[in-house]
Structure formats: structure tokens, C-alpha cells
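Here's the structure, in C-alpha cells; my notes come after.
Of the protein chains in this complex, one is absent; all others appear in place.
Here is chain A:
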Amino acid sequence: MSRKTLTRRQFVAATAMSSAALITAPYVRGAYAAGKLSIGFWDHWVPGANKASTDLVNEWAAKEKVEVTIDYIPSQGNKNLLTIAAEAQAKSGHDIFAMPTWWAHSNAEQLEDVSDIMKPIIAENGEVNGTAKYLGTAGTKWLGVPACVGSQIKGPCSRIDLMKKHAGIDVQEMYPAGSEPKADNWTLETFLKAAEACHKAGFPFGIGLGETTDNVDTAGAIFLSFGAQLVDAKGNLTVKTDAVRQALDFYKKLINFLPPDVAAWDDASNNKWLVSGRGAMIMNPPSAWAVAKRDAPQVAEQCWTHGFPAGPKGRFAPYLPYFWSIWNFSKNKDAAKSLLVHLSKPAAIEKMVVASGGYDLPAYEKLTTLKVWQEEGPPKGTLYHYPNPYKHQTLSIAASPAPPKIAQQIYAQATLTKMCLRYHQGEAMEKTLAWAEGECEGFMRS
């Protein structure tokens, strides 16, 4: 069998020709040259809000030549939490996932550090609020980009007419649309008096004491207003303190002025309470008002969203952010980061906030004065103070500033509302504190 040998000269010539052909050939870029990306977004309850996210993602995908798939995963029945747990176990699933509140921290080891993109985002949009930092960072690592979609403040939504008539409080005057709050007298003391007056008039405040988030969030803000922490930032037990005792005493008084069934309230109860016209105030993002706009317009016209009452240690409002996080098993991290930068552009954020009717809240300080909050109504300006435009209150989350993995347990087990109920039902203060201390000791398990 004859075999043709390749001379050195022939080899060099062939290599040179191949290289030249490759370099000079036109660069052919396929429709999805930059690969695939799958996204698990939170399924928005506002009709049409998902479309804004889809449009923004598609716009980016077309430009970057990435094939994207989006799943909108609802939080009803905790479907998003189940999906997070499943994907974390399987180390497979979406590239980007919308992590609610504590879930970025609880999956911290499996999330990609996005500090590199957070720097330019913060430079453009302004500083991130403290709670977003507390929930979204571990050391110097950012566990996700704060998402405006789904992020919310659960402040008071008051009935203008009922508060004026029964409690003598003009909430519009206290929180005027278009200008700074004049709420120096809006303290927990005033709040308690108003609760009593409205209760006497047959329109009690709708504040739940169940074990779901709305109930826990309100308790969390009130506890923080007294400086009451069950576990401090360093992880020390601080249950048996005067601040906690004061918070419990306050709640004991408050519960007397709430509807008798608040122990059984879930997240839908306060919404129903407002829409039915039976209550003068609830603590909720504007979702209840939006439902009232559709189902009970005469109630919606009287709703005003405003700031929390201040306690001895400050004015705190419950804030629950979402984060867009990238799993570390993602095969297209660069594309994922590029998309998150695109979604964090001020124009993109505004588009999403508008699509949600003002419900979604950006975590950045330069983006709390969008037009949508000034214009939404009726009554016009009802959402003006919703995004905390004057930093009038400290945005917080219940059980903070405890280390997030301990705080999540306190939050999920609704330790705060359980303490309030136990004490209100006649348990001795020290017994309630001892019970809570025992619970918190258990939550410190590593």
C-alpha cells in the first residue's frame, strides 16, 4: 500500500490557507448564537404585569441572540418556594430565579456572586435600602439583584373618611400627595387611640395575628419601633429585654381593639376586611386597594396608603423584596448577568412598575419618585407615599437584624405573633418570654 508523505512545506502552506480562510470568511452568527437562558420569574397577581417583564426580556434576547424561556411561578400555595427547594436539591433548573425575601440567603452557597454587576447598577440607580442589603448580601457577596417585581412595603392603608370621622385624623393632611409627610404626631400612641376609637365606632383596624406573612410583618415593624429584637445582629438572644416587654404590652392593648378572630387571619383576611368596608385601616401593599378599585370603588376612593406610626425607637415599615438570583449551576452566567443589568435599567424598572399599577417597588433610592405613584388613583395621589419617597421611615423586615438564617426561622414560625397571642390570652409575661427564648435557641441550630 503506497502512502503519500506530507512535506513540511505542504503542511505550512495548508495551515496558512486554512487560517486565512477562517479569518477572512464572513462571521456567521446564528439566531441564538449566545446560547440559552431559562428564567423563573414570580407570577405577578396584577393582570398584564408579566407581559412587561416578557417584553423586556425578549427585547434583550433579540439584541443578544439568546434563546430565552420564561416560567411565571406563582407564590400561591408556596409553589415558588417548592420550586426553589427542588432546584437547589437537584442542582438543575432555571438559570435565573426570583427569590423572595429570605431565600437568597438560605441558598447562598448555591448562588452566583453578582457583586460585579451590582456596582454599576447602584452607580446608576442610587444606593440600595438597608433591608435589601441585609437580605441580599452575605459578606461582600451579592446573592442576587434586587428585583422591583414583587417587592413591596406593607404600610398602613387607611380609610380617609372613617379615620377622620371616628379618630379625628386626616391621613391626607398627614401624608399629603406631592409633598413631605407632616406626621410627627403619628406615633404608636396616636395609632392605639385611633384603633380604640375606630373599634368603638364598629370599624376596627384589620391587623391579623395569624402565622402568615402579613401578620408577621406588622408585628415585626411594631417590635422594631420599640427596639425589640428576639435575637440581635450578632446572634445573641435578646428576648428577655424591656423593649420586648414594651412591645408585648402594646400588642396586648391593641388586640383588644382588633376584630375578635384575628388569630385565624391569613394574608387574604385583611384584604377582604378593607374591601368589605368593615375596617378603617389595614397594613398591606396597594393590592387590597387595587382589588377594591375593581370590586368596591366606593371603598377604593376613600383609601390612602401612608407611613407607619413611629415608636420610641423610630418609624419602621415592613419591606419585602424579591431578588433575581443566578444559580451557580447555570450554564450561561454571563448572559444571565447581562439580562439582569438590562432589567435594572431605570427605564426597564419604570416600565415594570407602571405595568404593576405602582405595586412593585425598586430598592434604589433614585427610583422612589416615579410618575406612576403620583398619578395613580382614585383618589389621586393615594400611592404617593407608598414608596417612601422622603425616607420618612426605615424599611425593615420582621426578625431583623438577627442573622438571616436565624431570622428566617423566627419569621416562618411566626414567633412574634404567637408571643403576642399567648400574652394576650393570659399567659404570664415571663412565661411567654421563656417560651420565645426556647424557640429562638432552637432556631440557632446550625
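Following the convention adopted for this analysis, a residue touches a chain if its C-beta (ideal position, glycine included) is under 8 Å from a C-beta of that chain, and two chains touch if they have at least 3 such contacts; residues count from 1.
By definition in this document, contacts and distances are computed from a predicted model.
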| item | value |
| --- | --- |
| Hidden subunit of the complex - UniProt protein name among "Cytochrome c oxidase subunit 1", "ABC transporter permease", "dihydrouracil dehydrogenase (NAD(+))" or "ATPase" | "ABC transporter permease" |
| From A:Ala14, A:Ala62, A:Ala264 or A:Ala428, residue that would touch the chain that is not displayed | A:Ala264 |
| Contacting the left-out chain in the complete assembly, out of A:Gly40, A:Gly93 or A:Gly210 | A:Gly210 |
| Which of A:Ser53, A:Asn125, A:Asn332 or A:Gln409 contacts the chain that the document leaves out | A:Gln409 |
| Chain A, residues in touch with the chain not shown (by the definition above) | 78, 81-82, 85, 89, 102-103, 106-107, 109, 210-212, 259-266, 269, 272-273, 276, 278, 405, 408-409, 412-414, 418, 421-422, 435, 438-439, 442, 445-446 |
